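Missing here: one protein chain of the complex. Every other protein chain is in place.
What follows is chain A.
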Amino acid sequence: MLALTSDIPTPLHKWSAGLKLALMSGAIVTLFWLKSPIYLALAAVLTSGLYLSFSVYFARIGLSMMRPLRFLLAFILIWHVVTGDAQTGIAIVLRLSTAVALANLVTLTTRLDDLIDVTYRMMSPLSFLGVSPKPLALAIALVVRFVPVLLTRANQMQLAFKARSTKFPTFYIILPLIMSVLDDADHVATALRAKGGLDGAYKP
């Protein structure tokens, strides 16, 4: 189990979850609107600066949360360099990594129950359409909560595979990974049911 919310206190921990989500959404929209690699690089530098302003240790955690992206980013960059459009490649890589870093910043500084409450409130207007906000809010929170768990599991399986094989593990671990994730999902469902699940009285 990976920690989501960092226990290194930052001023952001005290901000309301709604405000942070709104700012993050605004920033990400801006990122997608910016085209020039120079401005995007500036955004990346500012984001890194924000992390560093909290502490070097905090920034290091932020960096380690970017690790799972490294192959994807490298692939995008190489692809564009090969097709002769390095500038677009650099822009996409900067945009994507900055967006993910900002999203991570929200997760690192927001409690999961606050996130559930915000999502719940945001979804509440949908109840006019017969969409119940509770399952949505819980589902979104569970995704946020368990993506890092999944990544850790993938890493463990790669290690277990490497310990007994010289082949590159990626393809071989996909099926076992899916099985183990389904198994985890089963456990989470039981744990949630033991705490009342959707029948519980939880309200934001």
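Following the convention adopted for this analysis, a residue touches a chain if its C-beta (ideal position, glycine included) is under 8 Å from a C-beta of that chain, and two chains touch if they have at least 3 such contacts; residues count from 1.
Everything that follows uses one rule, which is that contacts and distances are computed from a predicted model.
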Listed names "Cobalt ABC transporter", "(2Fe-2S)-binding protein", "Oxidoreductase" or "Alpha-ketoacid dehydrogenase subunit beta", with the criterion being the UniProt name of the chain not displayed: "Cobalt ABC transporter"
Contacting the left-out chain in the complete assembly, out of A:35, A:67, A:111 or A:167: A:111
Touch with the omitted chain, as defined above, among A:15, A:172 or A:202: A:202
Residue numbers in chain A that touch the chain omitted from display: 1-5, 7, 111-113, 117, 142, 145, 187-188, 190-197, 199-204
